[in-house]
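A short worksheet on the structure shown next.
Presenting chain A:
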Amino acid sequence: MTALTFTRARSFIRTPGRLGKAGTASAVVIALAVLAALFGPWLAPDNPELPDLQIAWVGPVGGHPLGFDFQGRDVLSRLLAGAQSSMLGPLVVVALAMAGGAAFALIAAWRRGATDAFISSGMDVLFAFPGILLAVLATTVFGAGLTAAAVALSVAYLPYVARVLRAGALRERSQPYVQALEVQGASVWRICLGHILPNMSRMIVAQATVLFGYAMVDLAAISFLGLGVQPPAPNWGVMISENQPGIMQGYPLPALSAALCVVAVVIAVNVLGERLLEREEVR
Partner candidate 1 sequence: MTPPNPFETGNLLEVAGLRVTLGAGTVLRGVDLAIRPGEAVGLVGESGSGKSMTARAIGRLLPRGARSEGTITFDGSDVNALDTKGLRGYRGQVAMVFQDPRAHVNPVRKIGDFMTEALRTNAGVKKAEAHERAADMLGQVGLDSKLLARYPHELSGGMLQRVMIATALLTRPRLLLADEPTTALDVTTQAEVMAILAELRRDFGLALLFITHDLELAAAVCDRTAVMYAGQVVEVRDSALLHTDPLHPYTAALGAARPDIGRSQARLQAIPGRPLSGFEAPDTACAFAPRCAHAAPGCETELPMLTELDGGQSRCLRAAQLRGTLGATTDA
Partner candidate 2 sequence: MLVGSLLVASFVIFGALFLAPGSAIAALSGGRALPAASVAILNQRYHLNDPFFTQYWYWLDGAVHGNLGISITLRENVSTLIGNRIWTTAGLVLYASLIICVAGIALGVLAGLRPGWLDTSTLVTTAVTAAIPSFVASIVLITVFAVKLGWFPALATGTGGGFLSNLRTFTLPAVALALSSLAIVARVTRAAIREEADREHVQTAISRGIPARQVIQRHILRNAAIPITTVSAITVASLIAVSAVVETAFSMNGLGAYLVQAAQSKDLAVVQGISLVLVTAFVVVNLIADLLYAVLDPRVKLGARAS
């Protein structure tokens, strides 16, 4: 059983196929972002948190290619330090949304009938809540912060994930191998987790990638609004918001460089996600 799942997972990893130039470029960008997220604070040349108002808004100088922000902190260091929360947040959102969505999808697809109808209606209701609105509600109740925002977003994404995965799960459910396993006496858990889910792994990865892009945008927006990560903690969305006044005063670099980081990663994730989805459809 485990051997079977392992082989399937291995073959998936070993066949990245031709990602094309855009796909490989995107993978590189994402890899860089991940590296920054993991090692950012150590890679930063300067202290990202220590304010020095005397050098606020100073432009690029030797050793400080992006200049200083509104509190005199080195922008490059702050970007590197901020990579962690900027990447981790969406990751948590995706993990929660995929887990929850998969759970609901499997239950609905397995039980079908009334359970399916009930879950689907529930999801439809949840669809009425845009992510940002739920985040606002959550932060009102629980106070501003990354946790509340991330959880709220995952809940907002649940119906979308559940709907997509439900379609795939239904397809798998009606395959003959499932019946065969049932006849052999395999338990529902084993069939769902050990067979149906792994067979949907390509679809899941493709969806997760696309979702990461959305989550990143939404979380950055929420932080931009002041409801997510709180200043003075470094975070790309926060950096855009706190450095926005600089634009009007003629110092756009800090805000724009943070924005560029967000956009670069989102584009990379979108391109990669599209490639993966294409291959999934071809199959």
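As a selection rule, all candidates are chains of the complex that A comes from, given by their letters.
We take it that contacts are C-beta pairs under 8 Å (C-beta built on N, C-alpha and C of every residue); 3 or more make two chains touch, one makes a residue touch a chain; residues count from 1.
Bear in mind the structure is a predicted one, so any value in this text is a computation, not a measurement.
Chemist: So chain A is shown by itself and the numbered options are 1 or 2; which of them touches it within this complex?
Modeler: Chain A touches candidate 2; the others do not touch it here.
Chemist: Report the residues of chain A in contact with candidate 2 in the complex, numbered from low to high.
Modeler: The touching residues are 124-125, 127-133, 136-141, 144, 163, 213, 217, 220-221, 224-227, 237, 240-241, 244, 247-248, 250, 252, 255-256, 259, 262-263, 266-267, 270-271.
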